[in-house]
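A protein chain is absent from this complex, but the other protein chains hold their places.
Presenting chain A:
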Amino acid sequence: MEMFVYQVIESNQLYLSLCIEVDRVYWRKRGADIAILFSTSSIGEAYSWIQNRKDQYIMNGKKPVALSKYHQLFLSWSSLEQEAEKLFNLLQGRALLWSELISFLHKKNIINIKLTLLPILQLLYLENRMEIKPGVTCNDVIYRWTCHRCMSDRKYLRMTDCATCGKQCSMCEQCIWLGRSRTCTPFFLFAPSSIKKEKLISVKPLSLTAAQQKVCEQILSFTQSEEKQFLLWAVTGAGKTEMMVPVIAQIRSEGKKICWVTPRKDVVHELQPRIKRIFPQERVLALYGGSSDLWMEGDIVIATAHQLWRYFQAFDLIIVDEVDAFPLYQNIALEKGIERALSTGGKMILLTATPPRQWLEWSRSGKLPSATLSARYHGHPLPVPKLIQERRLWDKIENRKPITPFNHFIKQVITYQGQALIFVPEIRRVKQVLEWIRENGHGHLAMAGVYSQMSNREEVIRRFRNVELDCLVTTTILERGVTVPKCFVMVLGADNLLFDQAALIQMAGRVGRSSTYPYGEVWFLATERTEGQLQAKKQITYLNRLAKKEGFIRKEAYYQ
């Protein structure tokens, strides 16, 4: 793609151009002339010339390039303006690479735009309704190298010979899953929509518990405050989706847009239909890699975090679910992406069942406004894990020797007609554990294993959900995902470093989600007692006590 850098004569301003004919007419209409400084095949080069104001240098060294002949714009100025308006309406609040823009237009069935696209984009740029940046900036000082699309630093950038621009060009490996960002690829940031129409929102009525009600009020008053972020610490099974309904209804009634970010695709799948049922008249999108809602227009967008790199100040409320989980936690690029997708003055609600210690301190010191919900929606306490030691655990698993507590656990599951969810720290353990169970007298159980790279993983999970399986052995991938009503959890090798306090609490949180089945149990089986296990048990006990003190626990403990 050929780009120009030019100067408006009699002014100091430098501009870049995708279609120089538009600039000429635009400035002539304003009584100004332009001098072209140079042309290049790479937006990255043009951009850094302008950023570093190297114009004096060029002007001293070279003469301005004289274009022998301007092309004729083949549509009239007024129809160009109309077309630009139309396109802008579709693209407001989006941040797209050239390749994404093209697929966007394909999806919208805008076919004939290829000829007029560059003039339209150029006009939007001149009118300050769109900003153009290179995908990656790399010809500056090395520590300032950055991918503008995902805002990664040079750790993920890779210099390669580029056949597209014929130069050395840098590509970004962090956001490559959304299409390749590189130095010679333009990245467009379209200004957000400024018109917000108030409207009536119809919501399917919900019944909230007293504890949930209290939190909802806290959140609603937060949206009226000056604060930008709010932390909600809600135990697993507290019913956080329902608690978000009032605030979503409020923001939507102001005509504003909402995004619900979650770390995992399966949560997007599960949440989208639920939200749609509650808000039947709103456009609720599910966005993730390969989703069919891609490029659609939504009022409430349920998305994986990476998808937010495609938005620019588009949302007035962003709910970040499981903020403490991979890949969100401590991922600066994803955090910046969420930040960029949030409108100026927008609000953020952070949801977690296991807040990092630092956040709790911020919340205690008042730096981070927050609320805690220590009771589950059904009023039963959280199941407290049983900590059990077993010497040479993995030896025994590998050699299929009897392990009394493990055997006892499985018998318990059978007695209460439950389903066992067994967590293991490594992929290779999945097979071993399945064999151990088979060889130790439980061959009649319907069992399967699951781990992240498995191709039929979703099928296996579906079978477990449909109670076609009695027993599922899994790595941590199901730590937060699956909930079945009659769940029993066993964490094998709970002393593994992978299983920290947060992970253990999440795994324990799979149990006792249904109010009609109070038999589920959580067992941590390990060679050693670790800080993680002790802390997890301690925190669960603390939350139960807190809930009781606040009077939110209606039923007695069924555990221990």
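Keep this in mind: a residue touches a chain if its C-beta (ideal position, glycine included) is under 8 Å from a C-beta of that chain, and two chains touch if they have at least 3 such contacts; residues count from 1.
Simple rule for what comes next: contacts and distances are computed from a predicted model.
> What protein name does the UniProt record of the undisplayed chain give, "Phosphoribosyltransferase domain-containing protein", "Electron transfer flavoprotein subunit beta", "Antimicrobial peptide ABC transporter permease" or "Ferredoxin-type protein NapG"?
For the chain missing from the view, the UniProt record says "Phosphoribosyltransferase domain-containing protein".
> Considering the whole complex, which of A:L117, A:C162, A:L434 or A:I540 touches the chain not shown?
With A:L117, A:C162, A:L434 or A:I540 as choices, the missing chain is touched by A:C162.
> For the chain not shown, which residue from A:R364, A:R428, A:R462 or A:K538 touches it across the whole complex?
A:R428
> Among A:W295, A:Y451 or A:F552, single out the residue that touches the unshown chain.
A:Y451
> Touching residues of chain A against the unshown chain: what are they?
So the residues of chain A touching the missing chain come out as 158, 160-164, 169, 171, 173, 176-177, 180, 182, 427-428, 451, 453.
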